[in-house]
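Structure below; questions to follow.
Omission of a single protein chain aside, the complex is shown with its protein chains in their original locations.
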Amino acid sequence: MSLVNYIYLSAILFSIGGAVVLLRRNAIIVFMGVELMLNAANLAFITFARMHGQLDGQVIALFVMVVASAEVVVGLAIIMAIFRSRRSASIDNANLLKA
Amino acid sequence: MTFLVTAAAAEPGAAPAYAWLLIGLPLLGAAILLLGGRKTDSFGPLLATGLSWASFVLALPLLFAMLGRAPEDRAVEHVLYSWIRAGSFQLDAGILIDPLSMSFVLLITFVGSLIHVYSLGYMKDDPGHVRHEGHTLSAWEESRQPSERRRFFAYLNLFIAAMLLLVLANSYPLLFVGWEGVGLASYLLIGFWNHNPAYATAANKAFIVNRVGDMGVIAAIMAMFAAFGATDFAGVGAAAAEADTGVLVLIGLLLLLGATGKSAQFPLQSWLGDAMAGPTPVSALIHAATMVTAGVYLIVRSAPIFNNAPTAQTAVAVIGAVTLLYGAVVGMAKDDIKKALAASTMSQIGYMMLAAGLGPAGYAYAIFHLLTHGFFKAGMFLGAGSVMHGMKDEVNMRRFGGLSTFMKITWITFGLGWLAILGVPPFSGFWSKDAIIETAFIGEGIRPWLLGGAALVGAGITAFYMSRLFFMTFHGKRRWSERDYHPHESPPTMTVPMMVLAAGSALLGLILAWPFAETKPIVAWLEPVVGYGGSEAEPVLAIPVIIALTLIFVAIGAFVAYRMYIQEDVPTTAPVGSWGTQAARADLYQEEVNRTLFEQPGVALVHGLEHTDRSGVDGTVGGLATWIGDLSSRLRRIQNGFARSYALTMLTGVVLFLGAVWVMQ
Partner (left out) sequence: MTTPLEIGAGETALFWILAPISVIAALGLLFARKSVHAALSMIVVMLIAGVFYIANEAPFVGIIQIVVYSGAVMMLFLFVVMLVGRDASDSLIETIRGQRLATVLVTLGLVALLTVVVGQVTWGGAVGLAATNTETGNVTGLAYLIFGRYVWIFEVSALLLITAAVASMVLAHRTRLAPPPNQRAWAARRFREGKHLAGLPAPGVYARHNAVDTPALLPDGSISELSVSRVLAARSQVASPERFADAQDEIEREIEEGSER
């Protein structure tokens, strides 16, 4: 088996994550979709690191994790705030942008 | 006084520093009266009159100092401050005092001050504001009414200041400031009784027609700046000597346009008749003696330009000749005493323009006639005002007649003015007008015959219409009833200025053209400024022949008038008359011509523009707006506010972009 399969897997997981973001209405699950996409990207980074024999890819994956966790913290806080004021975690309800 | 003279003499070549007070004093008066409010009501008119006289008194030491210098040293200049500085261009605001400007200063301050005095009497009972019928004001309300006399005198002072600035300026831009200032004062004074819409319209008309001429002056100044890089008189005069003739002709014609506007010359003459809407002293001062002659001043002052631009000079002469006939013809048919005088003014200024267009030979005579005209025409206007004062503001001469017994002083002073304008020797008009006619006959080919002939015929017509005016007013049967009118002589404040002006009408010509001197004093006086003014060449007719012909024409004109208006009864309502009379009565259809030539195309243009604006511009803009609105309302549906939709759009974009990149590889 080739290492490239990891890349294929990463692409598939990334696409599923994207579909989750687009299809689910619950903000929490949408967020999980985002996390899934980030993880898929991380998988690709790790694989590339192995291919090139350098650790930089792994470092980048670590930084992605850091950024992702920061994003999760803020994002979940926002979801909580929205839920508190609207009694709903549906991102379709947060449509004040609507013209 | 003596110390002033010595101070002026101590510094040759420079005007004394106090010269600006000539302008400053009347301006101060205007400022005090306009800003001082009701507190100045009591002393305002007197203050204005006093300041005007002060300006005249101030001019006297300057005159004496000038007379004390050699003729070639008489022009002095006093720089007030650096006015415009831009790159290499520098323009100082300064006062130029030379014989030409001094002549004007004396005329303006002297006649102006006399008219101030006259106005003290004439405007005494003027309510100046609307009196509603059947509504009497309480004492308190009366005290709250704005004093219009104060406003009147403030404008008069403003006019004196602006006119002095005009003639004392040392550069065209500064002259233009005064030029606009007198235009403003004229506008304000014509529309002084602006509660009457017709008068307000007349003021607007004068202002707007003058703007056309002002465009010419501005364009001329721009052309000077472009061609010479200088706009002061000295710089322009020096540059004009070696400038291209074509440029000089252009500048000359533009200046002529300005002069026709300000001096009511053909084709911008239409405003002067309507300008009689203003109070009579205003008509006397501004629209007879001083402001309307500013055009002549402009031409004479620009002598260096016109001397080297024969085409422009000829144009000036032709305009003058056309206008003098035009004004004379119109004057024959007018029944309104002031409008007849206005037509006469137009005609007389035509004489001046004609003289100014004759080159160095005529400049001095143009100014000479301007000075004598300033006296006799102002005197006659004041006389007309006196008649109106005694006749309940009636202006229709067909309702006058036989007033000589009731207004003796007015009759005599007016009569002196009449004799002067007719050119009867030895009254002043004889000396000035005859000199112009003689000069007009100088030249070669058909030109002297046309110009001289026009001047000669004009003199005859002038005699007719001025005699008609004089006879209809003061002689013949009384065409008014004792019941309605109580003609009476005017108070001394009015008659004294009239007498002074009448004396000037009688004697000024004789003094300035002293026949026993080698050269006429006025010619010698102005020679340093305008060049030699004597007759270089002989006229095509012998001078005695010309004088004789002129007098014959004048006698015929006066006799016809005598036959028509003393020996025959004058109908109180104007007869229909021949087509010629009708045309003259309608100002030779100048309004109709203006309307057809300028107003109707303008209106059509505006209509067209409006249509274009509405259907074209508005249609385009509105259509674009509607189209964008439709597009936006369609695009708005994309903006449904759902974050997921936006995310879908984003992802679609990413996929398309990546796809494009991939395809292109």
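Quick notes on this structure:
Every chain is named by a letter (A and B) in the order it is written, and numbering of its residues begins at 1.
The rule we apply is simple: a residue touches a chain if its C-beta (ideal position, glycine included) is under 8 Å from a C-beta of that chain, and two chains touch if they have at least 3 such contacts.
What you are looking at is a predicted structure, and each value in this text was computed from that prediction instead of being measured.
Between the chain not shown and the residues B:Asn396, B:Thr519 or B:Ser645, the one that touches is B:Ser645.
For subunit B, the residues in touch with the chain missing from this view are 640, 642, 644-645, 648, 651-652, 654-655, 658-659, 662.
Touching residues on subunit A toward the chain that is not drawn are 1-9, 11-20, 22-29, 31-33, 35-36, 39, 42-43, 46-47, 49-56, 58-59, 61-63, 65-74, 76-81, 83-84, 88-93.
By our rule, only the chains that are shown with their structure count from here on.
Residues of subunit A that touch subunit B in their complex: 18, 21-23, 25, 30, 91-92, 94-99. Partner subunit A is touched in their complex by these residues of subunit B: 636, 639-644, 647-648, 651.
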